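Take a look at chain A:
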Amino acid sequence: MKLQKALSYSPRADFIVEVIQMVSGLLLVLFLWTHMLFVASILIGSNAFNGLSLFMEKNYLLPAAIVFLVLVGGAHIGAVIRRIPSRWAEQKIVWKHAKLIHHADTWSWLFQSVTGAAILALAIIHIAVVTYGGIDVIYSSGRIKHGFLVFYAVLLLLAEYHASVGLYRIFVKWGWVKRHKLHWVLGVISVLTVGIGATVLWIFFTMGVHA
Partner candidate 1 sequence: MSRYDSFVTDVLVIGAGLAGERAAVEAATQGLNVILLSLVPPRRSHSSAAQGGMQAALGNSAMGKGDSPDVHFADTVKGSDWGCDQDVARLFVETAPIAVREMAHWGVPWTRVTKDEHVYDGKVIHEDPENAGLITARNFGGTAKWRTCYTSDGAGHTLLYTLDSMVLRLGITVHDRVEALSLIHDSERCYGAVARCLRTGELRAYTAKTTVIATGGYGRLYGASTNAIINEGSGLSLALDTGVVPLGNMEAVQFHPTGLVPSWILITEGARGDGGYLLDKNLHRFMPDYEPAKKELASRDVVSRRIMQHIRAGYGVESPYGDHVWLDIRHLGAEHINTNLREIATICKNFRGIDPVKDLIPVRPTQHYGMGGVRTNIDGQAYGLKNLFALGEAACWDLHGFNRLGGNSLAETVVAGKIIGEQIAKFTAEASLDVKSSLVEEHLHRQMDRVTRLRESRDGTEYVYDLRREMEQILSHHVGIFRSEDSLQDAVNQLSDLHERAQRLGLRGGGHGGDPELDAALRLPGMIRVAYCIAKGALARKESRGSHFREDFPHRDDANWLNRTLAYWPEGADEPELRYEPVKITESPPGDRGYGEATRGPDSAKP
Partner candidate 2 sequence: MIERELTFRIMRYNPDEPEKKPHLQEFHLTEEPGMSLFVVLNKLREEQDPTLRFDFVCRASICGSCGMLVNGRPTLACKTLTKDLPDVTTLLPLPVFKLLGDLSVDTGVWFRDMSFRTESWVHTDETFDPDAPEKRMDNAVALEIYEAERCIECGCCIGGCATANIKPDFIGAAGVNRVARFMVDPRDKRTEREYFEVVGNEDGVFGCIGLMACDDNCPVGVPLRDQLAYVRRKMASAGWRYQKV
């Protein structure tokens, strides 16, 4: 052992970071799914959507969600950043490697880090817009009509991809389920989530058109 390692020796550190990454990831997935369910209230009707939105505002659930996202998202980013090849040389190696070995799961990891970075940027914009713009059927449909349709469609796909691959990775690593079965289950969940999201977007979009 070298001195610098001996001085800062903490055998549990890596384990704790690994746990933080997993737990924060799982919480974010839960958040995403809850978020999608809430948004899906539009499927029942405008009143349901607005009612839910009002309820959340009254009970300070929106700021709570933002605090949650900053904390948990921050922890997640902090934990995963150690995995992402930070140096240019390493980046070159992993991309070359993925191209070389023709291995689907290796590609999915690269996409995972790319989508993660993209989600971070898009989510910040989304939160800012929602915070300043407010949540209401008319505002939301208006936003989607005027330029945000593509933005949300992209965010939806990225978030679902990232969440699904992340979940897959956790289950694979801890070995609780068979890999091909996992593929199937997560595939179904992804299709459902994207389906719901797309329908919601479509409804808002058409509402915006009629408004």
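Basically, a residue touches a chain if its C-beta (ideal position, glycine included) is under 8 Å from a C-beta of that chain, and two chains touch if they have at least 3 such contacts; residues count from 1.
As a selection rule, all candidates are chains of the complex that A comes from, given by their letters.
None of these values were measured; they are calculated from a predicted model.
Set chain A beside the options 1 or 2, and in this complex the one it touches turns out to be 2. The touching residues of chain A, when paired with candidate 2 in their complex, are 11-19, 82-83, 85, 90, 93-94, 97-98, 100-103, 105-106, 108-109, 169-170, 172-176, 179.
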